[in-house]
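The structure's right below; bear with me while I get my questions together.
Chains shown are a subset, placed as in the full complex.
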Amino acid sequence: MSFQNPVFIPGPTNMPEEIRLATYMPTIDHRSPVFGGILHPCLDGVRRVLKSETAHIFIFPSTGTGGWETTLTNTLSAGDKVLVARNGMFSHRWIDMCERHGLDVQVVDVAWGEGLPVAEYAAILKADKDHTIKAVLATHNETATGVKSDIAGVRGALDAANHPALFFVDGVSSIGSMDFRMDEWGVDVAVTGSQKGFMLPAGLAIVGFSEKARAAVESATLPRTFFDIRDMEKGYAANAFPYTPPVGLMNGLKCAIEMIEAEGLENVFARHTRIATGVRHAVEAWGLELCANAPELYSDSVSAIRTPEGFNATDIVTRADEQYGMAFGVGLGDVAGKVFRIGHLGMLTDAMMLSGLGVAEMVMKDLGLDIKLGSGVGAAQEFYRYGS
Amino acid sequence: MSFQNPVFIPGPTNMPEEIRLATYMPTIDHRSPVFGGILHPCLDGVRRVLKSETAHIFIFPSTGTGGWETTLTNTLSAGDKVLVARNGMFSHRWIDMCERHGLDVQVVDVAWGEGLPVAEYAAILKADKDHTIKAVLATHNETATGVKSDIAGVRGALDAANHPALFFVDGVSSIGSMDFRMDEWGVDVAVTGSQKGFMLPAGLAIVGFSEKARAAVESATLPRTFFDIRDMEKGYAANAFPYTPPVGLMNGLKCAIEMIEAEGLENVFARHTRIATGVRHAVEAWGLELCANAPELYSDSVSAIRTPEGFNATDIVTRADEQYGMAFGVGLGDVAGKVFRIGHLGMLTDAMMLSGLGVAEMVMKDLGLDIKLGSGVGAAQEFYRYGS
């Protein structure tokens, strides 16, 4: 029966049926012109969602992790130095990938719940007179902690130091749900996947390369074939992929972009802010706190909620699944057991969100937390009602 | 975006995707054995849902209204007298059909919100010494008022009078959601449709005929062809319909029965009672009253909720649709503008119900009713939580 309920994991999201049906295609000849009519609107649409005029868009049958690997292997060589902060599980994993690919990784560790350390980045970049740092990596929205970082700030640090490093941004759980400005922020590679803001199943790595990043590929010597953007580029010029494309997913992406643009990109962002704000009102009504340490860090796509000392937050997720057929997200890594997560990205309605908050309340009360039933729902309703 | 929200009309219900996909069939040869493998499990399964050992089941490409017409035209002749009470829009419509088919209709009018007048039936039947009454009609669950009537009581009235009249029961909004005992209650024709307890789209009239009702067809002279059960009977014997069958809907019905029996018929009823009870707790928390006049009349498939004098209840339905993308039911006939209805039948979850209650609260408060946000949701949560 659980298929009846919406999911509140921070991606994959609840898929609008229109998008899901767009992926449900019979086999076509992927070398026929029909595929070109799917491919190019996807590339153009992703570029618009990234707010870029000129980015080279590449879409691989892969996931966001593949997008990270595409970024590194197409721009860097073994031994290259990269600067990156760790403030959650996803930045941690990207660091791990850098190390496994033989990069020289300068890690800045900050507490999970904090944003990217812009001031520290600025200092390091300023000190790097010889420009040994080839790339700066940043996670826009840490899905593990519900923390949104200041990407414009990191760009500012690069600019202030007049530093030529490439700037790579993981926007997996922000792009399509929260404002992302590739050109304005001077992002060299933006990375996302299909299963978050684009409301699709997992299966696509989606990246945008600036001209500078595109140029870097010629000298980058990390080995790559599957993820080589030059093969993709040649393929696209012939309405093709260098291998068999995932036609249905691409058709779904085309549909998702149409749906986003029919609503209006800014309206999509505003809706995410509105729904997320209602959730934050509920959290406050429950007397709980977010993992994110300050309001300016609050993510509009996922809220990680701290539970009281001594309580295992994962129990909430388990009981919600087993007793109420509803999916929330567990805490990961440093905050495992300390937080549970409510994903609120994709095509949500107020009504759906209320059902999630309502179940969360029942579960927390079942588990002995001091929660007044209806309190969080009521706080969210108050906000949604005025907001509508 | 409204497709994202569940509906809370009293049918058609939210369709489980498994059932909906079962209706999504490519064309098969409906004269091939494949169709027999769909047809007979449907007939047998409906019989079990009706709690009958021997009923003759007939399924027409039609609706519940067609089921009523099947009932009348296969058992009665012009001028035959029938006894029927009017306590809501659907009993009213069945009376209208009787009149248009030239029957002599003895109507007992009771207030909308009351159940069938068992005592008055008993008196009338007792007084009908010559057995001029050929059939007694009863609506098990008045969808317009959320009133469940005492079908066993009506049977008792017939038995007490030792009256041979046929006993026809409209179970459109009860069968498959609420306990229905065709054999135990001595029902001669039970009528339902596909779009309520069977969780399908509208498009099937489903009837069960007792042996006595089956025998009546030989002498009944109301004209009929499309709805003639003898043609159906001949068709079924050859794995066919007398005309092209709605294969996909039948396959969906087969799936629905499997789903009901996998959950367990009694469990399905208990779930409906549980969810409905939560709704009734919410109504009480709101300080409102049901249209149904007494607890024993409360329907488990739909609640009709009275709004304060001078308030137009239909505004709730309109605003819920326009502002929140959620569908409730309007009041019909005598109670138009005085009640709004929350349907809670089919494959609902607690979480879905909470979203419906949450939206209802926001709408009522928007419209100036004195409703505390979260109050009804909280009352339902309290019940659902203990109940789970």
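Which chain is which? They are A and B, in the order written, and residues in each are numbered from 1.
In this section, contacts are C-beta pairs under 8 Å (C-beta built on N, C-alpha and C of every residue); 3 or more make two chains touch, one makes a residue touch a chain.
On a predicted model such as this, the values are computed, not experimentally measured, just so you know.
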{"item": "Where 2 copies are displayed, count of copies in the complete assembly", "value": "4"}
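The rule we apply is simple: only the chains that are shown with their structure count from here on.
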{"item": "Inter-copy rotation, chain A to chain B, in degrees (Cα atoms; steps of 5)", "value": "180"}
{"item": "Inter-centroid spacing, chain B versus chain A (mean Cα positions, whole Å)", "value": "47"}
{"item": "Parts of chain A lying in touch with chain B, wherever the complex brings them together", "value": "1-6, 14, 16-18, 323-326, 347-352, 354-356, 358-359, 361-362, 365-366, 372-375, 377-379, 381-382, 384-385, 388"}
